[in-house]
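Only one structure is covered here, and it is reproduced in the block below.
Omission of a single protein chain aside, the complex is shown with its protein chains in their original locations.
And now, subunit A:
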Amino acid sequence: MGILARADGAAIAARLDAAPPLPAATRLRGPETGLVMARGRQGGDGAPFNLGEMTVTRCSVRDAEGRVGHAYVAGRDQRQAELAARLDAALQDPVRRPALLEAVIEPLAAAQAERAAAMAARAAATKVQFFTMQTMR
């Protein structure tokens, strides 16, 4: 789900074109957009702290075989939320799971890892070595 939550709707749809079709699904709830309070821990004892509200889109679907899929994604991409929920339902099916993992989840995960690595490389180029003197000595 983390991979689907980070991918945008268009990217998921593009991967699904190459995958075996998802079963038909009815919408149980949404997709609908709302606010959730993001909480963090603060202080030495880790008391909850309300960091701020963030926009979240959620969707729940039930497919023809009765599997229920849920998705909560950050932002307002309703297409992403619905596709993620349908994939959540379909991935529970042991027959469909391997093909979907291969066609959708793994390419998305690879693309995300590549993007993260590119960002890390760009950031690494600007790294400042504070203790240069120590290592040069």
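Note that in this section contacts are C-beta pairs under 8 Å (C-beta built on N, C-alpha and C of every residue); 3 or more make two chains touch, one makes a residue touch a chain; residues count from 1.
One rule holds for everything that comes next: contacts and distances are computed from a predicted model.
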{"item": "Chain not displayed: protein name in its UniProt record (\"Phosphonate C-P lyase system protein PhnH\", \"Copper resistance protein D domain-containing protein\", \"CO or xanthine dehydrogenase, FAD-binding subunit\" or \"NADH-quinone oxidoreductase subunit H\")", "value": "\"Phosphonate C-P lyase system protein PhnH\""}
{"item": "Which residue of A:L28, A:M54 or A:L101 touches the chain not shown here", "value": "A:L28"}
{"item": "Touch list for subunit A against the chain that is not drawn", "value": "26-29, 32, 60, 62, 66-68"}
